[in-house]
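Excluded from the complex is one protein chain; the other protein chains are retained at their positions.
Lettered A and B in written order, each chain numbered from 1.
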Amino acid sequence: MLVDLIQNTLDGLTAGAAYALLAIGFTLIFGVLRRINLSYGPAIMLGCYAATWFHVQFQVGLLVLAALTLAATVLAGAYVERLCFAPHRDRSAIAAMVASFAIWMQLEELATLVLPNHLYAFPALYEGGPLSLGPFTLRAEALVMFAVTVLACLALQRLLYRSRFGLSVRAVIDQPVAARLVGINLPWVFVRVFAVASALGAVAGYLIVASAGQVTPMLGMWSTLKGMLAMMLGGLGSLPGAIVGGLALGLIEAHSQWFFGPQVRDLTAYFLLFALLALRPSGLWTTPRHG
Amino acid sequence: MAKSALFLILALASLPASAQRAQAELACTPSNTDFAYHCVVRLSRGGQPLPGADVSVGADMPSMPMAHNVRPVKAKPGKAPGEYQARLDLEMLGEWAVKLRLRGPVNDQLILHYDFDEKGARPVIRSGRLPRK
Partner (left out) sequence: MDDYVTGVLTNIGLFSFLALSAYLLLIAGEMSFGQQAFFGVGAYSGGILTAIYGLPLPVAALVAMLLGSLCAFLVGLPTLRLRGLYFAMATLAAAEMARILFELFRFQRQIGGELVGPDGTQGFRGIRWVFERGVEPAGYLALVWGLLLIALVVFLLMERSRLGATLRAIGEDPDLARSCGISVERFKLGVAAAAGALAALGGVLFAHHNTYIEPRNFDIMLGVHSLAYALIGGLGTAFGPLLGVMVDLGVLEGSRVFQGYRMIAFGGLVAILLIFRPRGLLDEKVVHWLRARFS
């Protein structure tokens, strides 16, 4: 029993690390733009599909695949920013969100046109079996996932707190009007935030796909939903919150799946989100400025 | 028009249900065109082949109902009794709910779930507890 509990906690934290990465990207965009980017996951999916296509055609190596995923995701992210967010900067948040949904449809169809099957193999990070630590097992991918998540968080921390770009990003998050008044070039900040968020999403997507060993068209919706859920659980627009939310989501899912099965796992996550929103809409996090 | 349709429905409210339902099986092979399949429908009722029906074959995507209208095609009688042939022109691979509209000796509508891939179509067997990803 205790062994199972600890094993589930390990598995939950592994999944949670991936959720946290997804949520950080989501949160960066929400924190800076105060917009929800539904195309976040589909852009990641397109990146993974582009890499898979290259793999199917040319059998490239792991690092090349990772680089391809990153490049294609950032490119797709830039496309989303130009078409859905730049034009609606000072206007309706709803219009921007619906536009990002429309582009989601585009990206998903584009990906499935290039690779129409329901499932494609993706080269795994590590071919061997899981590592055993006494009574527990841990997949090698999980360690990579943790390590990369920690590294990505540290890199983001440096970027946000040690660079001029980071300073302007934090200024825009905290005081958007003042940031504009002191002459921060908002459009340029937005574009770069999108690029950083997409890159983080691509890292998460690559790790998820490589540890699953496959890509499916579900990846887009899955990434958007998990990233959004983790972001909301941790508190809208807060970066440490996104990490906590991601890990919490992973833990909740792992434990409720073990006790009640996969359907109740999803049900629990959504119920928690609903309850948090209904009971503490402003208590756990700051109120939106112009959501 | 709406009122008369409603009236028709009310007037016919007490008809008995049909005695025994028809059953169908599907076998599809891919054609030369992408996403198009040559399909053979085998109809039976109570274990016996069911020839002479007027069969039209359509398809729907389970996760986006009402939005993918695959044009229903009339099936032609096939080689054996109870067999019907049709060419099904889908929009993409994946799971489709194939909709058979039967007229003639039976008046019925059957929904069959098949997974279409580059090799053909297989019936979808779904257990209650499959992870969604």
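Everything below uses one rule, namely that a residue touches a chain if its C-beta (ideal position, glycine included) is under 8 Å from a C-beta of that chain, and two chains touch if they have at least 3 such contacts.
Note that the structure is a prediction, hence the values are computed from the model and not measured.
Residue in contact with the omitted chain (choice from A:20, A:70, A:99 or A:125): A:99.
Of A:110, A:124 or A:171, it is A:110 that touches the chain left out of the display.
Listed by residue number, the positions of subunit B touching the unshown chain are 1-6, 8-10, 12-13, 15, 17-18, 20-21, 35, 56, 58, 60, 62-69, 71-72, 91-92, 97, 101, 107-109, 111, 126-128, 130.
By the touch rule set out above, subunit A reaches the unshown chain at residues 36, 38, 83-84, 87-88, 91-99, 101-110, 113, 221, 225, 228, 232, 263-264, 266-267, 270-271, 273-274, 277-279, 281, 288, 291.
The criterion applied here is as follows: only the chains that are shown with their structure count from here on.
For subunit B in complex with subunit A, the residues that touch the partner chain are 34-35, 92-94, 115, 117-118, 129-133. Those residues of subunit A lying in contact with subunit B across their complex are 112, 116-118, 212, 216-218, 222, 261-263, 266.
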